[in-house]
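All remarks here apply to the structure that follows.
Only a single protein chain was left out; the remaining protein chains are all shown in position.
Lettered A and B in written order, each chain numbered from 1.
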Amino acid sequence: MSNQDALIEIRDVCKLFTDDGDEKQAVDHISLTIRRHEFVTLLGPSGCGKTTTLRMIAGFETPTSGAIYIDGKDVSAVPPYKRKVNTVFQRYALFPHLNVADNIAFGLTVKKLPKDVIAQKVDAMLRMVGLQGYNKRKVTSLSGGEQQRVAIARALVNEPEVLLLDEPLGALDLKKRKEMQIELKNMQQKLGITFVYVTHDQEEALTMSDTVVVMRGGTIQQVGTPQDIYNEPRNRFVADFIGESNIIDGIMPEDERVVIGDVSLDCVDKGFAPNEPVDVVIRPEDIYIVTQSDKGQFKGTVESVVFKGVHYEMQVRDTAGFLWLIQDTSMFAEGMEVGLIVRPEDIHIMRKSDDPNAAVYREEEAL
Amino acid sequence: MRKLKLFALPYILWMVVFTVLPMFLIVYYAFTNAPGNSAPTLEHFFKAIDPMYMKILLRSIWIAFLCTALCLLLGYPVAFLLARARNGAVWSLFFILPMWMNFLLRTYAWMSILENTGILNSLFVAMGLGQMELLYNENAVILGMVYNFLPFMILPIYTNLQKQDVSLLEAAQDLGCNGWRVFTRVTLPLSMPGVVSGITMVFMPAVTTFAISRLLSGGKFMLFGDIIEQQYLSTGNWNVGSMLSLIMLAIILLSMGLMGRFGSDTKDGGGML
Partner (left out) sequence: MRRNHKALHLISRLYMVAVLVFLYAPILVMMVLSFNEGKSRGNFTGFSLKWYGELFQNAEIMQALSNTLIIAVISSLVATVVGTFAAYGISQMNRRSQGLVMNISYLPVINPDIVTGVSLMLLFIFMRMNLGFATMLISHIVFNIPYVILSVMPRIKQMDRHLLEAAMDLGLPPLRAFLKVVLPDIMPGVISGMIMAFTLSIDDFVISFFTTSGVQNLSIYIYSSARRGIEPTVYAIMTLMFVTVVSLLLLINRKSLGRTVAKRTRI
């Protein structure tokens, strides 16, 4: 094993589903190493293969090719009930015929632990998730948030090496979701076990994770810390999926210089072929608006203004016709002529060829 | 976990032997001279469309049709009144309860009422009307069928009417319909799926029965079910019997297809309770 810390290793795994004669490549040659004590999030739009990947780690699906190692052992043929991983399911999958305590105790009774030990562990778990005294409640009488906590307790009580979470907060309202994000992160740090978390919510991924794995169309687009992913998206898709972005076609005539339309800008990227066509990504908060339109690198007219709480979100149409999305704490009125300024270090240049799904992506965009 | 579909394996093996194979045998017998000769032949088809058999087939369809119409006529008002009644759900049970008795026993009961020395004729004699020939004719058969199948008509219509959105009726009134118009313009058209499943549930067993007709007609006239039974158990011509069975199955599938075009919920038994 290459890395002493590696707990889960996914090596060149593919998963092909055949249904009604249609073949669907859910996961397409992915390789990924998950370290011990790490909080890893698989992030991507629906159908990107994140849940399938998680289900292969859990053992509910077997890879069509490739192998998955847990603790250095190939587990591809090990059934889910013999793996030291536990799952928190999307809609919790609590057993409706059992009460809260019996749900949590389920895995322990399977292991035939003594009754008093089970009771002790269940109570400890209930305390940890903040549901002490809920033992005899029916799970169907609980709120979504409470059911969520029971589901987490039911998995964690088995002391798994890895906890898998499949969009566990999807059914909660915004406020509950924020609370649970913080709680989950705290739990993970306190227990020191590995969390593999699946979500399509980029904000959630950035808040909680040590490592974010951005997926799309069965492939991994980028692996990195939340900061890396946000600040240095590797391609147009990642840039667009993580946060909001202005993505414009540009050309690199030389190192550290990019031309958008007829505007030439300084930037910090280099190593492109002369006149290589590129995607230029600029975050909305990295664009500055000046009232004297001649002072800007781009000239444009404010088309719309929306107040978003902490900032205003404005759309500015430049003279070349591109619609910029800009976030600024001060407001510029609709119809106003303004100038736009971007700092060189806020300009992110991406090779078009770095995006393996570029063609597909444009198609989707056109829809 | 695709392996879980193995749970169905014992049943699928069972199904192949006891559902698919028997149907295959019927088809095989219908188109060959099995068990003696396995060469394909259409002779049983030509025997089966003999005018005598076709007359019986038409009579079966006619009687089933009459029975279905009577059940609809009798049953719709019952279903309607039940749906409007305060304790309709409880009352509907009383209309269902007789179904829980073996249908032969119910038919048996009618035989004792209708026979020459039965209770009705005793009444008639006491009233000075004289004895009447009530049993062993077509009317007795139709009576017996209506009696046996009436709940199958009431139930789906009742279920449908009960589920109807009251606000639709109020909307119709709001738009100027009087009681009768609300019924003909809204209630009735909306209840068509229930009516269709009721018709299917009555017509199918009515057209295929042989025991009810045999008992109440005293074997005086035959229905299509009777000639199939006869081919197998008395004449011993299984090939023609199989062909007649296929014709009956075809009629059932045809009428189901026809009914399916009128109401979408016939297949699952029609939005039952």
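Everything that follows uses one rule, which is that a residue touches a chain if its C-beta (ideal position, glycine included) is under 8 Å from a C-beta of that chain, and two chains touch if they have at least 3 such contacts.
Predicted model only: the values in this text are computed from it and were never measured.
Within the full complex, the residue among B:L42, B:M101, B:M192 or B:L258 touching the omitted chain is B:M101. Remark: the residues of chain B touching the chain excluded from display are 1-12, 14-15, 17-23, 25-26, 29, 74, 77-78, 81, 89-113, 115, 117-119, 121-122, 147-152, 155-156, 159, 201, 204-205, 207-212, 214-215, 225, 228-229, 232-233, 238, 241-242, 245, 248-249, 252-253, 256, 269, 272-273. By the touch definition given at the top, chain A reaches the unshown chain through residues 18-21, 58-60, 79-82, 85-87, 89-97, 106-107, 110-111, 154-155, 158.
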